[in-house]
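Only a single protein chain was left out; the remaining protein chains are all shown in position.
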Amino acid sequence: MAACLQHTGYDQERLLHVSDKLPCRVFQAGTLLSLMGEPSQYSYPSIFLYGHRSTGKSHVVSTLLQELELPHATVSCVECVSAGLMFERVLLALFGPDTTSLLPRSPSLSDFVRIYRQQCPQSPANQTRFIVIEKAELLRDMDANLLPVLLRLQELIEDNVTVILLSEIVWDQFRPNTGCFEPLLLHFPDYSKGDLQQILSQDIHPSYSAELYSAFINILLGVFYSVCRDLRELRHLAALNFSKFCEPLKEGKVKESDTHKLWRNIEPHLKKAMQTVYLREVSSVQWEELQMEEKESGAMKGLSAHAHVELPYYSKFLLIAAYLASYNPARTDRRFFLKHHGKIRKTNFLKKHEKTSNHLLGPKPFPLDRLLAIFYSVVDSRVAPTASIFSQISSLVTLQLLTQLGHDDQLDAPKYKCAVALDFIRAISRTVNFDIVKYLYDFL
Amino acid sequence: MSTSSVSKGCFVFKPSAKKRKTCDVADYFSHSCDGSDNSRLRYKLCQDLWDAIKADTEKLQEELNRKILDGLLQFIRKCCSTFQHNADDWVSRMRASEIPTAALVLGVNVPDHDMTFQSLCELLQQSVTPHVAFLQAKECGALKNLMQRVLERLMGTAVSVDEEEDEAEQPGGTQPRQKGAHCTLATLCEWYECKTKKSNTPGKKRSSANEDEPQRPPIVIIFKDLEAFNPRVLQDFILICSRYVEQLPLMFVFGIATSPSTIQHVLPHSVSSLLCIELFQSLSCTLHLATVIDKLILTHHFPFKLNGKVLQVLVSIFLYHDFSVRNFIKGLKLALLEHFLSQPLSILCCGKKEMVGNATQLSHQGLESVRQLASFRRYVEQQKPQEQVDLLTNDEHMKETCKKLLKGLHKYHKNFYPILRCLHTLTNALPKYPLGKQIRELHIMCLEGNVWEKEEYQSAMQLLRMLAKEELVKALKHSEEILTPCKSKKMKDVLVQLQQLLDKFEHLDETKTETAANEDVITSPGKSIQKKTDLFQLQKTLLEMKETRRTKKMSQFEILRNEALEFMSGLVRSYLAPPETQPLYEVCYYSSSTVLRRHLNATPRTSIQTALSSPYHYLQNDKLLTEDGVSNAAPDICIVHKLHLECGRLINLYDWLEAYATVVSAAEGKDPDSEDYGKVDELKHARFIQAVSELEFLGFIKSTKQKTDHVARLTWGGC
Partner (left out) sequence: MSKRKADDSHMPIGESISQAQTLLRERLCHQRLPTRPEGVASQHKHLLELLKRTAVHGESNSVLIVGPRGSGKTMLLRCVLAELLTEADVQKTLLQVHLNGLLQTDDRIALKEITRQLSLENVVGDKVFGSFAENLAFLLEALKKGDRSSSRPVLFILDEFDLFAHHKNQTLLYNLLDVSQSAQTPVAVVGLTCRLDVLELLEKRVKSRFSHRQIHLLSSLTFSQYLQVVRAQLQLPDATFPDSKFCHDWNASVKALCEDKSVEEVLQRQFNSTKDFRSLHRLLMVSLCRVSASNPTIKPADLVDASRLFSADSKTNILHGLSILELCLIIAMKHLNDIYDREPFNLQMVYNEFKKFLQRKSHSMYNFDQPVVMKAFEHLQQLEVIRPVDVAATRAQREYQLVRLMLDHTQIMEALQKYPQCPTDIKQWADSAFA
């Protein structure tokens, strides 16, 4: 370890141990520790840690608190559907199970503070108590007073307590309009390339040498660092591609020392993986399968490759009609769908002033009647307006291929939007050999 | 049920179905059909037949799902094994923090999914883990409900959740709440812990299952319809779950209808990065249908048959509207019921032995109805005069002939399907598929008329005439395979002949070698064709062939080929005649496609229209019979509807009422010059209001903000 924590308040051995557990985060941990001070000393009422996902926010905090055996409660706002749940968690962690029974159902902040105060003297506060709140950004959606109270909890409870908020979002987005007690901001910067190298190299494959693995990681970072710095994602990618990387070794073609060959072997695969970075399409197993079959068929395939959807014949046309309805201006329908539309010259019918195309602005809502009108004119045979036609529309909605706007009271005419992309609808209309581009206003 | 949308209307709510259940189906059966005695028997036959079909279909479904489900199970087993000896190998260590997830792509035929998931659940519970939670989107509106469902399904106990409810019943009451009643995963953890502990101790329930069962069985959560879930809820749930990966061996199964990429749409990367997704794709539902038809329709095991039109209806509903095999089978069931209900002679529609038995028990009346049958008439006319008399007078003789004919019908079926398959094997590879790609198309063709008279058949034959040798032989060999299992004598003969043909093809090679010299000149066009697949090109070469044929003598292969094809078409002519040609075919064939269509593919709008515009059509009351559809005596709603047709986009309620009152009093037969003619009294007013609100309920009009005393009309046109 390069640096190492030290603080007069704590046992040096322990700190050493802790700093081993926090690679590349010793500095942040040090700052935090110095803010927390010695257990007996007062600490700042509220500290706000922010930084990107997987920059070790909660890891650092939890490791510190656990290793140094400080009294603390950790809650995640995702889990706390109600404030009451959060209170209960906190009390449970700080004062043991029997206290939670004191809480009334749907407790108010006042109840929480009251009970906390009651408990304090019984378990004397010779140490600072810590309340860690993860995903703090969700606090904003909860009770409006919750955040301000937590920020100045120390003052309200008159106990040596510190609230640590963790979030990916900057503090400016939190501040309520009447202002509040300002917490101490602490930024967790993202890992540098070196840090990533160091961290990723730690999970070594048992059957290969550490050098090899770190070499692999080095290659990986070389390709991906520019586009992806998320530690989690990188680890995922490493797990995906390592076996591929080792293939020539297994076959005994190349020896470990020959990094260049290995690189030339893996590089194309990484390039391919580039296309699906962040998508999390395939688990490692299937990835390998794909690599296999992709030997025969040139193209790289992920989940998105099977984008094709089988639909009943009329559903296809309904979807096409919906697409046309939501991407064509209503006034152009006559020209497209009337057999003998009188004298609508292409010139005067194309309006120049519409500068941005509808495919940039996205689909427009349309009423059911228009959808059906277009449907009947595009579908080749004549179709009876049977119940199943309408049920198909609603099932398209449940499949999220259409979206219904507003309340779904069928009595007053509902409006819909088409929720599929151009490529998708192209593929669909190809199967029923309907040339949709001829009917799209944007492509005239 | 709320009538909020129809505010002022007064409605009759039907009592729950309890009362109407009392009458037994069999009774209904007997009541419905015109006083024939054998209704019970028919009902029983119908039942048996249906049970047989049902059993078959279920077996079929199982087989079809097996492949994908096995893959899924294997995946789950693998994961839970990694849960067991926790993460000894590198890969699983790398993935320790991720929740294994199976993305199960089932296609858009949502109705069919239930069965699949049901069998999946059962399989899981008996082979992998007792802890399976099955979730549907409609019951998980909010995170709370989702949690509640999960816990309920897993722990099998009700858990109190809703803070709101608590507040509602007791605002801020300070009684302590009982522990563990919370709807959180923490609760689940505790439960799971003690559960596993218990299951480790000897002498617990499910002991038999537990021997092979792993110590920490995984918890599988199945999301039936991923698309319909509220993304927000799903994301939160997954986030929460990921915090408990260490304590709980969780697993997800996503049921996806459209395409796997929906996962990306529903879940942002921050969430999807917590999952380790594997993809499982089910086979397409058209294949599914093909197998179902193959097993249920194209077989002589079930005496009940559909004629071309009916089959057409069912298939087109499947292809055009819903890819749902389940609905297809439902349609089949309906047809079955209808047949046995409407056709008195359907007692004869059953297995050979019972059929003969039933035939002997035929009453005079029954025989009479047999004599009425068109096909039977045709049959009679072909007989000699003496025979005719006997048939029409002598019941005993009649019975005998009936048996004979019925047996004949059976044979017909026995031979029909093998030959059909053979023809299909020959023709399904042809360019442009003149006789259809799927066997069902060919089947329908054959049902509708003499297939050999259709020009599709002709063109198919022409194409066959220039089939390359190996293709032809392949097809013939395949049809040989088809024919071998057949037991009927005729088919055996056919098989023999076919084998002889094949032998000839075998020996052709030797003969060819000798006459190779002059062969290649002639067969060269034939050779060139082998590459050609385009129809037009083939026609062209066909003409060339004609000339060459005229000029040069045909090669041995060509002779043999023609021979084979002649043989084939001979078979077609003799065995693929449409059922209508068979006497007594009505007994087995259900033919009223319109009924079926009306039931399966209803047109509510049109029927409402007819009901309103010409009530006579449904009520059959002569008073309503007028030239312009709606008479004054018609029900209020009809009158109101008629009147509203004459209005514009907005309708003034008061004018409407006035008009209505006039019409009604005309119907009451008041004399036009009495002073209270067309006056609005409470009764009329009430009736009017009711009618109007019923119209609103039907969606013809709605109240509008633009003018307070007006309603907006939701339909166009008028008179």
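For clarity, chains are labelled A and B in written order, and residue numbers in each chain start from 1.
The working rule: contacts are C-beta pairs under 8 Å (C-beta built on N, C-alpha and C of every residue); 3 or more make two chains touch, one makes a residue touch a chain.
Keep in mind the model is a prediction, meaning the values are calculated, not measured.
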item: Residue touching the undisplayed chain, where the options are A:Ser110, A:Ser391 or A:Thr431; value: A:Ser110
item: Which residue of A:Pro71, A:Gly84, A:Pro312 or A:Pro363 touches the chain not shown here; value: A:Pro363
item: Sole residue of B:Lys44, B:Arg93, B:Arg243 or B:His269 that reaches the chain not shown, by the stated touch rule; value: B:His269
item: Which of A:Leu22, A:Leu85, A:Leu262 or A:Ala419 contacts the chain that the document leaves out; value: A:Ala419
item: Option from A:Gln66, A:Ser101, A:Asn145 or A:Ser209 whose C-beta touches the chain left out; value: A:Asn145
item: Hidden partner chain, residues of chain A it touches; value: 6-9, 12, 31, 34-35, 37-38, 40-45, 50-52, 55, 108-111, 113-114, 143, 145, 148-149, 154-156, 160, 168-173, 178-182, 184-185, 187, 189-190, 192-193, 226-230, 274-279, 304, 356, 359-363, 403, 417, 419, 421
item: Chain B residues touching the omitted chain (full complex); value: 172, 232, 261, 264-265, 268-270
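Assume only the chains that are shown with their structure count from here on.
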item: Whole-Å separation of chain centres (CA-atom averages), chain A against chain B; value: 40
item: Contact set on chain B toward chain A in their complex; value: 5, 90-91, 93-95, 100, 103, 105, 107-108, 110, 143-144, 147, 163, 166-167, 170, 172-177, 179, 182, 184-185, 225, 227-228, 236, 239-240, 243, 257-265, 269-270, 272-273, 275-279, 281, 284-286, 317-323, 601-606, 696, 699, 702, 714
item: Contact footprint of chain B on chain A as seen in their complex; value: 53, 76, 78-79, 81-82, 84-85, 88, 97, 100-106, 108, 135, 203, 205-207, 230, 232-233, 235-236, 238-239, 243, 278-286, 303-304, 306-315, 384-389, 391-392, 395, 398-401, 409-413
